[in-house]
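Some chains have been omitted; the remaining ones sit where they do in the full complex.
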Amino acid sequence: MFSHNFIYILDLIGCIACAAAAASLAKKVGLDFLGAIMIAAIGAIGGGTCRDLLIDRHPLFWLIDLNYLIVVSITAITVQIFYYQVEKFFARPLVFFDAIGLAAFAVIGFEAALSKGFAYPIVVLMGVVTAVNGGIMRDIVCRQIPLVLREEIYITCAICGGIVFLILLKLDCEIWLRDIVSLSVTFLLRLLAIKKKWNLPSITIAEKKHLKNQ
Amino acid sequence: MFSHNFIYILDLIGCIACAAAAASLAKKVGLDFLGAIMIAAIGAIGGGTCRDLLIDRHPLFWLIDLNYLIVVSITAITVQIFYYQVEKFFARPLVFFDAIGLAAFAVIGFEAALSKGFAYPIVVLMGVVTAVNGGIMRDIVCRQIPLVLREEIYITCAICGGIVFLILLKLDCEIWLRDIVSLSVTFLLRLLAIKKKWNLPSITIAEKKHLKNQ
(Lines give C-alpha, C1' and ligand atoms only; values in the text may rest on other atoms or scores of the structure.)
Protein backbone atom coordinates (compact mmCIF):
# COMPACT_ATOMS: atom_id res chain seq x y z
CA MET A 1 0.00 0.00 0.00
CA PHE A 2 2.81 2.35 0.90
CA SER A 3 4.73 1.47 -2.26
CA HIS A 4 1.54 1.95 -4.26
CA ASN A 5 1.05 5.47 -2.92
CA PHE A 6 4.74 6.19 -3.31
CA ILE A 7 4.68 5.18 -6.99
CA TYR A 8 1.45 7.13 -7.53
CA ILE A 9 3.16 10.29 -6.27
CA LEU A 10 6.23 9.63 -8.44
CA ASP A 11 3.86 9.05 -11.35
CA LEU A 12 2.28 12.48 -10.85
CA ILE A 13 5.75 14.04 -10.55
CA GLY A 14 6.62 12.36 -13.85
CA CYS A 15 3.43 13.76 -15.38
CA ILE A 16 4.43 17.25 -14.23
CA ALA A 17 7.86 16.89 -15.83
CA CYS A 18 6.46 15.50 -19.09
CA ALA A 19 3.71 18.12 -19.20
CA ALA A 20 6.26 20.89 -18.58
CA ALA A 21 8.54 19.61 -21.35
CA ALA A 22 5.60 19.33 -23.73
CA ALA A 23 4.19 22.78 -22.88
CA SER A 24 7.63 24.26 -23.42
CA LEU A 25 7.90 22.58 -26.83
CA ALA A 26 4.37 23.78 -27.64
CA LYS A 27 5.48 27.35 -26.97
CA LYS A 28 8.51 26.89 -29.26
CA VAL A 29 6.43 25.63 -32.20
CA GLY A 30 3.81 28.35 -31.74
CA LEU A 31 0.81 26.49 -30.37
CA ASP A 32 -1.77 28.54 -28.50
CA PHE A 33 -2.74 28.26 -24.85
CA LEU A 34 -5.22 25.38 -25.18
CA GLY A 35 -3.08 23.63 -27.77
CA ALA A 36 -0.28 23.64 -25.21
CA ILE A 37 -2.53 21.96 -22.64
CA MET A 38 -3.48 19.29 -25.17
CA ILE A 39 0.17 18.63 -26.05
CA ALA A 40 1.02 18.52 -22.35
CA ALA A 41 -1.69 15.89 -21.86
CA ILE A 42 -0.40 13.88 -24.82
CA GLY A 43 3.16 14.02 -23.51
CA ALA A 44 2.25 13.16 -19.92
CA ILE A 45 -0.53 10.57 -20.20
CA GLY A 46 -0.16 9.49 -23.84
CA GLY A 47 2.25 6.67 -23.04
CA GLY A 48 -0.03 5.11 -20.45
CA THR A 49 -2.99 5.57 -22.78
CA CYS A 50 -1.19 3.71 -25.59
CA ARG A 51 -0.32 0.90 -23.20
CA ASP A 52 -3.88 0.57 -21.91
CA LEU A 53 -5.33 0.59 -25.44
CA LEU A 54 -2.84 -2.09 -26.54
CA ILE A 55 -3.48 -4.40 -23.59
CA ASP A 56 -7.22 -3.54 -23.51
CA ARG A 57 -7.25 -2.15 -19.98
CA HIS A 58 -10.35 -0.03 -19.54
CA PRO A 59 -11.42 2.46 -18.33
CA LEU A 60 -8.26 4.46 -18.96
CA PHE A 61 -6.61 5.62 -15.74
CA TRP A 62 -7.04 9.34 -16.44
CA LEU A 63 -10.72 8.97 -17.27
CA ILE A 64 -11.51 7.85 -13.73
CA ASP A 65 -8.76 9.63 -11.78
CA LEU A 66 -9.04 13.31 -12.69
CA ASN A 67 -5.85 14.17 -10.77
CA TYR A 68 -3.85 13.42 -13.90
CA LEU A 69 -5.64 15.97 -16.06
CA ILE A 70 -5.66 18.53 -13.25
CA VAL A 71 -1.91 18.19 -12.67
CA VAL A 72 -1.22 18.34 -16.40
CA SER A 73 -3.42 21.39 -16.98
CA ILE A 74 -1.98 23.36 -14.06
CA THR A 75 1.55 22.51 -15.20
CA ALA A 76 0.87 23.50 -18.80
CA ILE A 77 -0.72 26.81 -17.77
CA THR A 78 2.11 27.60 -15.36
CA VAL A 79 4.79 26.82 -17.94
CA GLN A 80 2.98 28.98 -20.50
CA ILE A 81 2.79 31.92 -18.09
CA PHE A 82 6.33 31.66 -16.75
CA TYR A 83 7.90 30.31 -19.94
CA TYR A 84 11.13 32.33 -19.84
CA GLN A 85 11.59 31.83 -16.12
CA VAL A 86 11.02 28.07 -16.43
CA GLU A 87 13.49 27.84 -19.31
CA LYS A 88 16.05 29.80 -17.30
CA PHE A 89 15.78 28.37 -13.82
CA PHE A 90 14.02 25.00 -14.12
CA ALA A 91 15.78 23.32 -17.03
CA ARG A 92 17.98 21.25 -14.72
CA PRO A 93 15.38 20.28 -12.10
CA LEU A 94 13.04 19.29 -14.94
CA VAL A 95 15.58 16.79 -16.27
CA PHE A 96 15.71 15.31 -12.78
CA PHE A 97 11.90 15.12 -12.50
CA ASP A 98 11.72 13.68 -15.98
CA ALA A 99 14.02 10.83 -14.90
CA ILE A 100 11.67 10.20 -11.96
CA GLY A 101 8.81 10.10 -14.43
CA LEU A 102 10.58 7.67 -16.76
CA ALA A 103 11.21 5.30 -13.87
CA ALA A 104 7.68 5.57 -12.41
CA PHE A 105 6.02 5.23 -15.85
CA ALA A 106 8.11 2.14 -16.66
CA VAL A 107 7.32 0.35 -13.38
CA ILE A 108 3.60 1.14 -13.73
CA GLY A 109 3.76 -0.29 -17.25
CA PHE A 110 5.48 -3.48 -16.03
CA GLU A 111 2.84 -4.02 -13.34
CA ALA A 112 -0.04 -3.27 -15.73
CA ALA A 113 1.12 -5.84 -18.29
CA LEU A 114 1.91 -8.37 -15.56
CA SER A 115 -1.58 -8.01 -14.06
CA LYS A 116 -3.02 -8.86 -17.49
CA GLY A 117 -0.94 -12.05 -17.55
CA PHE A 118 1.28 -11.26 -20.55
CA ALA A 119 4.63 -12.93 -21.26
CA TYR A 120 7.82 -11.40 -19.84
CA PRO A 121 9.03 -9.68 -23.03
CA ILE A 122 5.62 -7.99 -23.30
CA VAL A 123 5.90 -6.87 -19.65
CA VAL A 124 9.19 -5.12 -20.40
CA LEU A 125 7.85 -3.71 -23.68
CA MET A 126 4.77 -2.24 -21.99
CA GLY A 127 7.04 -0.47 -19.52
CA VAL A 128 8.95 0.99 -22.46
CA VAL A 129 5.72 1.97 -24.24
CA THR A 130 4.41 3.71 -21.10
CA ALA A 131 7.69 5.54 -20.64
CA VAL A 132 8.38 6.71 -24.19
CA ASN A 133 5.18 6.79 -26.25
CA GLY A 134 3.93 10.03 -24.70
CA GLY A 135 7.13 11.78 -25.74
CA ILE A 136 7.02 10.19 -29.19
CA MET A 137 3.43 11.34 -29.80
CA ARG A 138 4.24 14.81 -28.47
CA ASP A 139 7.14 15.07 -30.91
CA ILE A 140 5.02 13.79 -33.79
CA VAL A 141 2.28 16.38 -33.23
CA CYS A 142 4.94 19.10 -32.97
CA ARG A 143 6.62 17.73 -36.09
CA GLN A 144 9.92 16.73 -34.51
CA ILE A 145 11.68 13.44 -35.18
CA PRO A 146 11.13 11.80 -31.78
CA LEU A 147 14.09 12.52 -29.52
CA VAL A 148 13.83 9.29 -27.55
CA LEU A 149 14.25 7.26 -30.73
CA ARG A 150 17.23 9.24 -31.84
CA GLU A 151 19.80 10.21 -29.35
CA GLU A 152 19.38 9.66 -25.72
CA ILE A 153 19.59 6.49 -23.69
CA TYR A 154 15.99 6.39 -22.62
CA ILE A 155 14.49 3.16 -23.85
CA THR A 156 17.62 1.35 -22.63
CA CYS A 157 17.07 2.52 -19.04
CA ALA A 158 13.48 1.27 -19.10
CA ILE A 159 14.61 -2.09 -20.51
CA CYS A 160 17.27 -2.48 -17.81
CA GLY A 161 14.69 -1.60 -15.17
CA GLY A 162 12.42 -4.20 -16.73
CA ILE A 163 15.07 -6.91 -16.57
CA VAL A 164 15.68 -6.14 -12.89
CA PHE A 165 11.91 -6.23 -12.39
CA LEU A 166 11.65 -9.68 -13.97
CA ILE A 167 14.60 -11.06 -11.95
CA LEU A 168 12.98 -9.88 -8.70
CA LEU A 169 9.67 -11.34 -9.84
CA LYS A 170 11.35 -14.70 -10.47
CA LEU A 171 12.98 -14.47 -7.02
CA ASP A 172 9.48 -14.10 -5.53
CA CYS A 173 10.33 -10.70 -4.09
CA GLU A 174 7.49 -8.77 -2.51
CA ILE A 175 5.71 -6.36 -4.82
CA TRP A 176 6.84 -3.19 -3.06
CA LEU A 177 10.47 -4.31 -3.16
CA ARG A 178 10.55 -5.23 -6.85
CA ASP A 179 8.77 -1.98 -7.70
CA ILE A 180 11.10 0.23 -5.68
CA VAL A 181 14.28 -1.54 -6.81
CA SER A 182 13.44 -1.58 -10.53
CA LEU A 183 12.25 2.03 -10.27
CA SER A 184 15.54 3.03 -8.63
CA VAL A 185 17.63 1.18 -11.21
CA THR A 186 15.79 2.88 -14.08
CA PHE A 187 16.08 6.28 -12.40
CA LEU A 188 19.78 6.04 -11.51
CA LEU A 189 20.70 4.66 -14.92
CA ARG A 190 18.92 7.56 -16.57
CA LEU A 191 20.69 10.12 -14.36
CA LEU A 192 24.01 8.44 -15.11
CA ALA A 193 23.22 8.44 -18.85
CA ILE A 194 22.51 12.17 -18.76
CA LYS A 195 25.61 12.94 -16.67
CA LYS A 196 27.95 10.83 -18.83
CA LYS A 197 26.17 11.87 -22.06
CA TRP A 198 25.82 8.21 -23.03
CA ASN A 199 24.50 7.38 -26.46
CA LEU A 200 23.87 4.00 -28.00
CA PRO A 201 26.72 3.14 -30.38
CA SER A 202 25.94 2.59 -34.04
CA ILE A 203 25.97 -1.14 -34.74
CA THR A 204 26.34 -0.76 -38.50
CA ILE A 205 29.49 -2.38 -39.84
CA ALA A 206 31.70 -1.12 -42.66
CA GLU A 207 30.33 2.38 -42.27
CA LYS A 208 33.73 4.06 -42.37
CA LYS A 209 34.91 2.01 -45.28
CA HIS A 210 31.77 2.93 -47.13
CA LEU A 211 32.34 6.61 -46.47
CA LYS A 212 35.93 6.30 -47.65
CA ASN A 213 34.78 4.82 -50.93
CA GLN A 214 32.48 7.69 -51.68
CA MET B 1 -36.07 11.34 -31.65
CA PHE B 2 -36.36 14.47 -33.76
CA SER B 3 -33.30 16.00 -32.14
CA HIS B 4 -31.44 12.73 -32.65
CA ASN B 5 -32.13 12.75 -36.39
CA PHE B 6 -31.41 16.46 -36.56
CA ILE B 7 -27.99 15.99 -34.95
CA TYR B 8 -27.31 12.98 -37.16
CA ILE B 9 -27.86 15.11 -40.26
CA LEU B 10 -25.66 17.90 -38.87
CA ASP B 11 -23.05 15.24 -38.09
CA LEU B 12 -23.03 14.10 -41.71
CA ILE B 13 -22.83 17.73 -42.87
CA GLY B 14 -19.82 18.12 -40.58
CA CYS B 15 -18.27 14.99 -42.08
CA ILE B 16 -18.72 16.44 -45.56
CA ALA B 17 -17.01 19.67 -44.52
CA CYS B 18 -14.13 17.87 -42.79
CA ALA B 19 -13.73 15.42 -45.66
CA ALA B 20 -13.68 18.28 -48.17
CA ALA B 21 -11.05 20.18 -46.18
CA ALA B 22 -8.93 17.02 -45.86
CA ALA B 23 -9.26 16.08 -49.53
CA SER B 24 -8.25 19.59 -50.50
CA LEU B 25 -5.17 19.38 -48.24
CA ALA B 26 -4.40 15.94 -49.71
CA LYS B 27 -4.34 17.48 -53.18
CA LYS B 28 -1.97 20.22 -51.98
CA VAL B 29 0.55 17.78 -50.48
CA GLY B 30 0.42 15.53 -53.55
CA LEU B 31 -1.47 12.47 -52.34
CA ASP B 32 -3.12 10.31 -54.94
CA PHE B 33 -6.82 9.62 -55.39
CA LEU B 34 -7.17 6.83 -52.82
CA GLY B 35 -4.79 8.55 -50.42
CA ALA B 36 -7.12 11.54 -50.53
CA ILE B 37 -10.09 9.35 -49.58
CA MET B 38 -8.13 7.90 -46.65
CA ILE B 39 -7.15 11.38 -45.43
CA ALA B 40 -10.74 12.53 -45.84
CA ALA B 41 -11.88 9.61 -43.68
CA ILE B 42 -9.24 10.41 -41.06
CA GLY B 43 -10.27 14.07 -40.98
CA ALA B 44 -14.00 13.38 -40.87
CA ILE B 45 -14.38 10.34 -38.60
CA GLY B 46 -10.97 10.27 -36.89
CA GLY B 47 -12.09 12.44 -33.99
CA GLY B 48 -15.07 10.23 -33.17
CA THR B 49 -12.89 7.15 -33.57
CA CYS B 50 -10.33 8.51 -31.07
CA ARG B 51 -13.13 9.26 -28.61
CA ASP B 52 -14.68 5.81 -28.93
CA LEU B 53 -11.30 4.09 -28.52
CA LEU B 54 -10.54 6.17 -25.43
CA ILE B 55 -13.89 5.54 -23.74
CA ASP B 56 -14.05 1.92 -25.03
CA ARG B 57 -17.29 2.33 -26.99
CA HIS B 58 -17.55 -0.47 -29.51
CA PRO B 59 -18.37 -1.15 -32.27
CA LEU B 60 -17.19 2.15 -33.76
CA PHE B 61 -20.05 4.17 -35.24
CA TRP B 62 -18.72 4.08 -38.82
CA LEU B 63 -18.20 0.31 -38.74
CA ILE B 64 -21.92 -0.28 -38.32
CA ASP B 65 -23.35 2.78 -40.10
CA LEU B 66 -21.81 2.83 -43.58
CA ASN B 67 -23.34 6.25 -44.36
CA TYR B 68 -20.26 7.87 -42.85
CA LEU B 69 -17.80 6.18 -45.20
CA ILE B 70 -20.11 6.68 -48.19
CA VAL B 71 -20.51 10.41 -47.51
CA VAL B 72 -16.76 10.79 -46.92
CA SER B 73 -15.80 8.88 -50.09
CA ILE B 74 -18.22 10.78 -52.32
CA THR B 75 -17.03 14.09 -50.89
CA ALA B 76 -13.37 13.20 -51.33
CA ILE B 77 -13.89 12.07 -54.92
CA THR B 78 -15.93 15.16 -55.76
CA VAL B 79 -13.36 17.50 -54.25
CA GLN B 80 -10.58 15.73 -56.15
CA ILE B 81 -12.45 16.06 -59.46
CA PHE B 82 -13.57 19.64 -59.02
CA TYR B 83 -10.58 20.77 -56.99
CA TYR B 84 -10.10 24.20 -58.60
CA GLN B 85 -13.82 24.92 -58.68
CA VAL B 86 -14.21 23.95 -55.02
CA GLU B 87 -11.25 26.10 -54.03
CA LYS B 88 -12.70 29.02 -55.96
CA PHE B 89 -16.41 28.89 -55.18
CA PHE B 90 -16.84 26.79 -52.06
CA ALA B 91 -14.14 28.09 -49.72
CA ARG B 92 -16.65 30.23 -47.81
CA PRO B 93 -19.57 27.78 -47.60
CA LEU B 94 -17.10 25.12 -46.42
CA VAL B 95 -16.08 27.27 -43.46
CA PHE B 96 -19.76 27.53 -42.59
CA PHE B 97 -20.33 23.76 -42.89
CA ASP B 98 -17.16 23.14 -40.92
CA ALA B 99 -18.59 25.20 -38.05
CA ILE B 100 -21.75 23.06 -38.19
CA GLY B 101 -19.51 19.99 -38.02
CA LEU B 102 -17.55 21.30 -35.05
CA ALA B 103 -20.78 21.91 -33.16
CA ALA B 104 -22.37 18.58 -34.08
CA PHE B 105 -19.18 16.60 -33.36
CA ALA B 106 -18.80 18.28 -29.95
CA VAL B 107 -22.39 17.58 -28.85
CA ILE B 108 -22.15 13.97 -30.00
CA GLY B 109 -18.93 13.67 -27.99
CA PHE B 110 -20.59 15.14 -24.87
CA GLU B 111 -23.48 12.70 -25.12
CA ALA B 112 -21.19 9.71 -25.78
CA ALA B 113 -19.06 10.38 -22.69
CA LEU B 114 -22.14 11.12 -20.59
CA SER B 115 -23.77 7.83 -21.61
CA LYS B 116 -20.65 6.04 -20.37
CA GLY B 117 -21.04 7.76 -16.99
CA PHE B 118 -17.82 9.79 -16.98
CA ALA B 119 -17.19 12.87 -14.83
CA TYR B 120 -18.12 16.31 -16.20
CA PRO B 121 -14.60 17.42 -17.19
CA ILE B 122 -14.24 14.20 -19.19
CA VAL B 123 -17.60 14.89 -20.88
CA VAL B 124 -16.34 18.28 -22.07
CA LEU B 125 -12.96 16.83 -23.05
CA MET B 126 -14.54 14.08 -25.14
CA GLY B 127 -16.53 16.72 -27.04
CA VAL B 128 -13.25 18.51 -27.72
CA VAL B 129 -11.54 15.27 -28.77
CA THR B 130 -14.39 14.43 -31.16
CA ALA B 131 -14.31 17.90 -32.65
CA VAL B 132 -10.58 18.42 -33.09
CA ASN B 133 -8.72 15.08 -33.21
CA GLY B 134 -9.75 14.31 -36.78
CA GLY B 135 -8.23 17.58 -37.93
CA ILE B 136 -5.13 17.00 -35.81
CA MET B 137 -4.55 13.53 -37.26
CA ARG B 138 -5.19 14.81 -40.80
CA ASP B 139 -2.56 17.50 -40.30
CA ILE B 140 -0.09 15.01 -38.80
CA VAL B 141 -0.36 12.63 -41.76
CA CYS B 142 0.05 15.58 -44.15
CA ARG B 143 3.00 16.84 -42.08
CA GLN B 144 1.45 20.12 -40.97
CA ILE B 145 1.64 21.47 -37.43
CA PRO B 146 -2.02 21.03 -36.46
CA LEU B 147 -3.92 24.22 -37.21
CA VAL B 148 -6.45 23.81 -34.42
CA LEU B 149 -3.65 23.73 -31.84
CA ARG B 150 -2.04 26.82 -33.25
CA GLU B 151 -4.13 29.68 -34.31
CA GLU B 152 -7.82 29.49 -34.44
CA ILE B 153 -10.38 29.51 -31.69
CA TYR B 154 -11.68 26.04 -32.16
CA ILE B 155 -11.14 24.11 -28.97
CA THR B 156 -12.47 27.13 -27.05
CA CYS B 157 -15.81 26.99 -28.87
CA ALA B 158 -16.21 23.30 -28.05
CA ILE B 159 -15.35 23.96 -24.38
CA CYS B 160 -17.91 26.78 -24.16
CA GLY B 161 -20.51 24.53 -25.77
CA GLY B 162 -19.58 21.87 -23.22
CA ILE B 163 -20.06 24.24 -20.29
CA VAL B 164 -23.50 25.22 -21.61
CA PHE B 165 -24.25 21.51 -22.05
CA LEU B 166 -23.33 20.78 -18.42
CA ILE B 167 -25.36 23.71 -17.09
CA LEU B 168 -28.44 22.50 -18.98
CA LEU B 169 -27.79 18.96 -17.75
CA LYS B 170 -27.67 20.22 -14.17
CA LEU B 171 -30.92 22.15 -14.77
CA ASP B 172 -32.54 18.83 -15.82
CA CYS B 173 -33.29 20.14 -19.28
CA GLU B 174 -34.66 17.67 -21.75
CA ILE B 175 -32.08 15.98 -23.94
CA TRP B 176 -33.18 17.59 -27.21
CA LEU B 177 -33.06 21.06 -25.67
CA ARG B 178 -29.59 20.71 -24.13
CA ASP B 179 -28.28 19.25 -27.38
CA ILE B 180 -29.72 21.95 -29.62
CA VAL B 181 -28.73 24.83 -27.32
CA SER B 182 -25.15 23.68 -26.73
CA LEU B 183 -24.81 22.91 -30.44
CA SER B 184 -26.03 26.42 -31.32
CA VAL B 185 -23.71 28.06 -28.81
CA THR B 186 -20.70 26.18 -30.22
CA PHE B 187 -21.72 26.98 -33.79
CA LEU B 188 -22.40 30.69 -33.26
CA LEU B 189 -19.24 31.16 -31.22
CA ARG B 190 -17.21 29.56 -34.00
CA LEU B 191 -18.81 31.78 -36.66
CA LEU B 192 -18.15 34.83 -34.50
CA ALA B 193 -14.53 33.74 -33.96
CA ILE B 194 -14.01 33.44 -37.72
CA LYS B 195 -15.71 36.74 -38.46
CA LYS B 196 -13.83 38.66 -35.76
CA LYS B 197 -10.58 36.74 -36.42
CA TRP B 198 -10.29 35.93 -32.73
CA ASN B 199 -7.14 34.26 -31.47
CA LEU B 200 -6.28 33.15 -27.98
CA PRO B 201 -3.93 35.68 -26.42
CA SER B 202 -0.49 34.54 -25.35
CA ILE B 203 -0.45 34.16 -21.57
CA THR B 204 3.33 34.22 -21.27
CA ILE B 205 4.57 37.06 -19.10
CA ALA B 206 7.70 39.17 -19.58
CA GLU B 207 7.91 38.23 -23.21
CA LYS B 208 8.51 41.75 -24.45
CA LYS B 209 11.13 42.43 -21.83
CA HIS B 210 12.88 39.24 -22.87
CA LEU B 211 12.87 40.27 -26.48
CA LYS B 212 14.24 43.68 -25.58
CA ASN B 213 17.18 42.09 -23.75
CA GLN B 214 18.22 40.03 -26.71
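Order of writing sets the labels: A and B. Residues in every chain begin at 1.
Here, a contact is a pair of C-beta atoms (placed from the backbone, for glycine too) under 8 Å apart; a residue touches a chain by one contact, two chains touch by 3 or more.
Every value quoted in this text rests on a predicted model; they were computed, and no experiment measured them.
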Quiz prompt | Copy count for the complete homomeric assembly [2 present here] | solution = 3
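In the analysis below, only the chains that are shown with their structure count from here on.
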Quiz item: Between subunit A and subunit B, what's the gap in Å when you average each chain's C-alpha atoms?
Solution: 30
Practice problem: Report the residues of subunit B in contact with subunit A in the complex, numbered from low to high. | Solution: 53-56, 118-119, 121-122, 125, 132, 136, 140, 143-146, 148-151, 155-156, 159, 199-207, 210
Exercise. Going by the contact rule at the top, pick out the subunit A residues touching subunit B in the complex.
Key: 26-27, 29-35, 38-39, 49, 53, 58-60, 63-64, 66, 69, 77, 80-85, 140-143
